[in-house]
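Data block below; observations after.
Every protein chain but one is kept in place in this view of the complex.
Up next, subunit A:
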Amino acid sequence: MSTVADVVAIGCLLAGAFLCLTAGLGLVRFPDVLSRMHAGTKPQVLGVLLIMVGGAIRLSGWSATWMLLLVAAFQLLTAPVSAHLISRVAYRRRHVRRDLLLVDELADGGHQDAVHRGDEPGDAPPEEPPPAR
């Protein structure tokens, strides 16, 4: 009985750790901010959930289980919010690899900042040329 539980717990922990590793790899390997946010939200959320399940099985105390349940709930609630805010700012500041986009239905909606602040990547042209001195 406890052996089976241990095996399940180890499986969950290993799978979770592996998913967190792929999230880290994705952060390094994906081409732009928007894609990296995908790596930040998805495998990592599932990875944390799996680690929580593994931990709950292994720790076998209700107090710890409740705590892990809370961690999982807040993880699910907050991860999309932070990812959304970062990607929204990234889009407005033109940190987007447009050559990799198949379609961009947001492009003609005035969703980008019109001012050029100088922190855009080199391939993002300013909307208006900087004023001549």
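Rule of thumb we're sticking to: a contact is a pair of C-beta atoms (placed from the backbone, for glycine too) under 8 Å apart; a residue touches a chain by one contact, two chains touch by 3 or more; residues count from 1.
Rule of thumb we're sticking to: contacts and distances are computed from a predicted model.
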| note | Should one name the undisplayed chain from "Electron transfer flavoprotein-ubiquinone oxidoreductase", "3-oxoacyl-ACP synthase", "ABC-2 type transport system ATP-binding protein" or "Na+/H+ antiporter subunit E" using UniProt, the answer is "Na+/H+ antiporter subunit E"
| task | Would you write out the residues of subunit A that touch the absent chain, in ascending order? | result | 18-19, 22-23, 25-26, 29-31, 34-35, 37-39, 41-43, 45-47, 49, 62-64, 66-67, 69-70, 76-77, 79-80, 83-84, 87-88, 91, 100-107, 111
